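Of the protein chains in this complex, one is absent; all others appear in place.
Let's turn to chain A:
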Amino acid sequence: MTASQTAKPAETAAASHPDSSGAARTPGIAPGRLPPERLAGNFADLHPPLSAHEALVAADRCYFCHDAPCVTACPTGIDIPMFIRQIAAERPVEAARTIFEANILGGICARVCPTETLCEEACVRETAEGKPVEIGRLQRFATDAQMATGAHPFARAAETGRRIAVVGAGPAGLAAAHRLAMLGHGVTVYDAREKPGGLNEYGIAAYKAVGGFAGREVDWLLGIGGITIRHGRLGAELTLDALAAGHDAVLLAMGLAGVNALGAAGEELPGARPATAFIAELRQAADLSALPVGRNVVVVGGGMTAIDAAVQSKLLGAETVTIVYRRGRGSMPASRVEQDHAAAAGVAFRFWARPVAALGEGALREVEFEYTRAGDAGLEGTGETFRLPADQLFTAIGQVLEGAPEGIALERGKIAVDAEGRSSRPGVWAAGDCAAGGDDLTVTAVAEGRDAAMSIHRSLTGD
């Protein structure tokens, strides 16, 4: 992905420059800072798909390594050299099958995976030339080709008569549901939101999944059959006891619905909100020119959510967007490629500072920060402060598990699981962001969901 990542942000940066109409400088939080055609350009595909010829050229660079490091680096263990060889042999649909066998959400992963810290970082051509095989884009080429056929690549095994409840229709829940359904089990997936897809639908930057991809992918995945999606929230319409009583197994994969509070004075001011809420609203907006954004936006945090909120604020036409992170650049969970992407889009970074107060009369005007440093007992304030003008303050300092069922053991606020994904309660598994361990990546959630499904299958069939 690195090649296009150097080109695309420059375009978006140019496109997001405030125009001379002055709309970009409208005070406060306002919609329509950029004309619709500029918005359309800004929110176009971040990495355009490879053409067939480009894919052949990119595929030819793969050395078909023995026990390839890229496979080891992939949380779902996709047989990358094999699928790339299949692309090179002009069988992209079969290449996709190789991908989907390991990762049924290979389509979205091709778009959102931080490949620069996973497969492409491990690629031997990264070692050799600093230019890895474009695994992410090749994966998208193959998965797009398969999905364009309109057919589901797998056939469902004969019905087993077993019923499994999955809580959460995000990457972990969908990957598990698909695997279980493929093995012949009947699956009901409950999700608290209106649409299935989880963070794929509500959480990632729009330019990473254009054209309603998240929704199309869910529809395609359901083509396996045997999966029903229902609305329901654990702790509200649903109880774990009822689910456990009505099913042979339950998988908890509801993600992290809560957000950490800032703990700064004035954070209840209008204009201050969780970054996840802003991103979800943006993802569901039918018309981006009707979506309000601040003239001056401040984002607190250092992960992908912070990056996605900041970049998209800039692309909507905010005049200034600043990410403030409490530690140094090297500690940011977001990869350097993502940081550079944000910087190229015009986002400013401030490091070693934490918010102490949101200031304003009836609406946010400024955020006050205190400089920080690494002390002996951890991070500490220096006492020195500065202020940034802010009409909007997005907090992206981590999500937390909400509504964990009673009687399930937790570990650091998440559901404790063993190596197979089993929770402390017999018959209940957990996977994805809500389960302890892992790194909160889409691809990791898919791997955990798949593996939990296999564990459930083994427990039900004795295989």
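The rule is simple: contacts are C-beta pairs under 8 Å (C-beta built on N, C-alpha and C of every residue); 3 or more make two chains touch, one makes a residue touch a chain; residues count from 1.
Heads up, the rule we're going with is that contacts and distances are computed from a predicted model.
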| item | value |
| --- | --- |
| Protein that the absent chain corresponds to, by UniProt name, given "Quaternary amine transport ATP-binding protein", "dihydrouracil dehydrogenase (NAD(+))", "Virulence activator alpha C-term" or "Membrane protein" | "dihydrouracil dehydrogenase (NAD(+))" |
| Listed residues A:124, A:280 or A:436, member touching the removed chain | A:124 |
| Options A:69, A:184, A:381 or A:427, residue touching the unrepresented chain | A:69 |
| Contacts of chain A with the absent chain, listed as residue ranges | 53, 56-57, 60, 63-69, 124-125, 127-128 |
